[in-house]
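A single protein chain has been omitted; all remaining protein chains appear in their positions.
Note that the chains take the letters A and B in the order they are written out, and that residue 1 is the start of every chain.
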Amino acid sequence: MCLGIPGRIVERCATDGASLAAGFVEFEGLRRRVCLELVPNAQTGDYVIVHAGIAISQINADEAARLLGYLRAIGEDDLAQEITP
Amino acid sequence: MTSSSFTPQCPVPHVESDSIQLAHGEGARLTRRLIREELLCAFANPFLSPLADSATLPAVEGPIVMTTDSSVVSPLFFPGGNIGSLAVYSAINDLAVSGAFPLYLSLALILEEGLSIDTLRRVVASISEAARTCGVPIVTGDTKVVPRGAADKLFICTTGIGRQRKDVDAGVQRVRPSDKILISGTMGDHGLAVLSAREGLDLGDNLISDSAPLHDLVDRLLESGAEVRFMRDPTRGGVAAVLHELVEQFSFAIRLDEASLPISPVARGACELLGLDALHIANEGKLLAVVSEKTAGAAIEALRGHPLGAHATIIGEIADSPSAEVLLVNRFGQVRNIDEPSGAPLPRIC
Partner (left out) sequence: MKYVDEYRDPRLAERLVEKLHKMVTRPWTVMEVCGGQTHTLVRSGIDRMIPPDLRLVHGPGCPVCVTPLEMIDRALVIAARPEVTFCSFGDMLRVPGTARDLLSVRASGGDVRIVYSPLDAVTLAQKNPKREVVFFAVGFETTAPATALALIQARRLGLRNLSILAAHVLVLPAMEMVVTAPGNRVQGFLAAGHVCAVMGYEAHHEFAARHRVPIVLTGFEPVDLLEGLLMLSTQMEQGRHEAENQYARSVSESGNRHAQQVIAEVYEICDRPWRGLGVLPHSGLRLRKEYHDMDAERRFASNTFASVEPRECRSGEILIGLLRPDRCEAFGTRCTPEQPLGAPMVSSEGACAAYWKYGRAQRRV
């Protein structure tokens, strides 16, 4: 049960001094309270990696898009090379 | 010392109580009052009222089918159901998938000393409602009270009696290679709802048990004319448990298609989060059937026409291989075996 799963912040909760920063994160229709103390810059709508009830990292959407774009282009390049005489 | 006859005293409380006491199970005044006030009113039917030790039932045409179930689910109430309705539907469903029309139920309650009468009332109301919905009376019963700690609040045992249908000839021995395996809807909903409620996993309100009676759905399937080889409701241990039971009894393999397995988005989220496999998680309102390849389409259509079967789908087939394994073909075309559920992770789900 020590998995890191991506989820979307749907609400940041107001906190008093004693409590750690927290919010609600959604994983495919499931909402769970998650500690956001370690991702102070993550806003509602951002995606975070949640492990053991704590958000340990914010997902960089641009990096994700860049990698996927690159991956999707693989193979199409090769195909183009095969077709071109 | 004078000799006097020793009269055992039952410690009958003199005040009205809002919780179950040991005296309630002792067969004396409080018991009769409990039965009369709480149980009889809820279950009133001609077989039950005389409060005899047994019920005398009319003769049945053809073979009698009988099943028995215990419900020990914790917590008693969970999103989508409770121990009461669960107990009724379990018996009904066992009869239905065995190819029988459900006729009568018996009900045995084991109550822990200290159980609130209010909780008992809510459960009893639910049992009554469930039985009424299915048109199946509770014809005989028993109530025991055990000391605090000897049971966890409330256990229920139901026995169901049914009449064998003439239009079904199902059983493991009828299963053949190329037969298709169907399920009537999404997997794992019940087990996840109960697990979340019990362990306080705090996963929001969207995990809801699928607890439901299946006799109507089975009717629909059998009336479609589909060649049904085998039926089961995949409860504890999930679909994987049923499929393993199947392969243990004959010498074919089962091949499932991962991309076809129906699972709701919310159950999928819970499985990802908790590292669980929906194939191993209990269902309480799903029908698993093996049908011939050529009638599988008709079977699916029939199921989808019923509210409980809206997401019915073919999930795999019986393979012509003597290996007696349950295999899964994943999205990458790779084959792996589905293990038998190992028992410990999800206790007290049903």
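Here is the rule we go by: a residue touches a chain if its C-beta (ideal position, glycine included) is under 8 Å from a C-beta of that chain, and two chains touch if they have at least 3 such contacts.
The structure displayed is predicted, hence computed values, not measured ones.
Engineer: Check each of B:Arg268, B:Lys286 or B:His306 against the chain that is not shown and name the one that touches it.
Structural biologist: B:Arg268
Engineer: Using the touch definition up top, pick the residue from B:Asp118, B:Asp169, B:Glu199 or B:Glu301 that touches the left-out chain.
Structural biologist: B:Glu199
Engineer: Since one chain isn't shown, list which residues of chain B touch it in the complete complex.
Structural biologist: Against the missing chain, chain B presents residues 199-201, 265, 268-269, 272-275, 323, 325, 327, 330-337, 339, 342-345.
Engineer: Could you please point out the chain A residues that touch the chain left off the display?
Structural biologist: 1-6, 8, 17-20, 27-28, 35, 37-40, 47, 49, 51-54, 56-57, 59-61, 63-64, 66-68, 71-72, 74-75, 78
We adopt the following convention: only the chains that are shown with their structure count from here on.
Engineer: With centres defined as the mean C-alpha position, give me the chain A-chain B separation in Å.
Structural biologist: Chain centroid spacing, chain A to chain B, equals 39 Å.
Engineer: Inside the complex, what are the residues of chain A that reach chain B?
Structural biologist: 1, 3, 5, 27-33
Engineer: So in the complex, which bits of chain B are touching chain A?
Structural biologist: Residue list for chain B touching chain A: 201-204, 206-207, 264-266, 268-270, 272-275.
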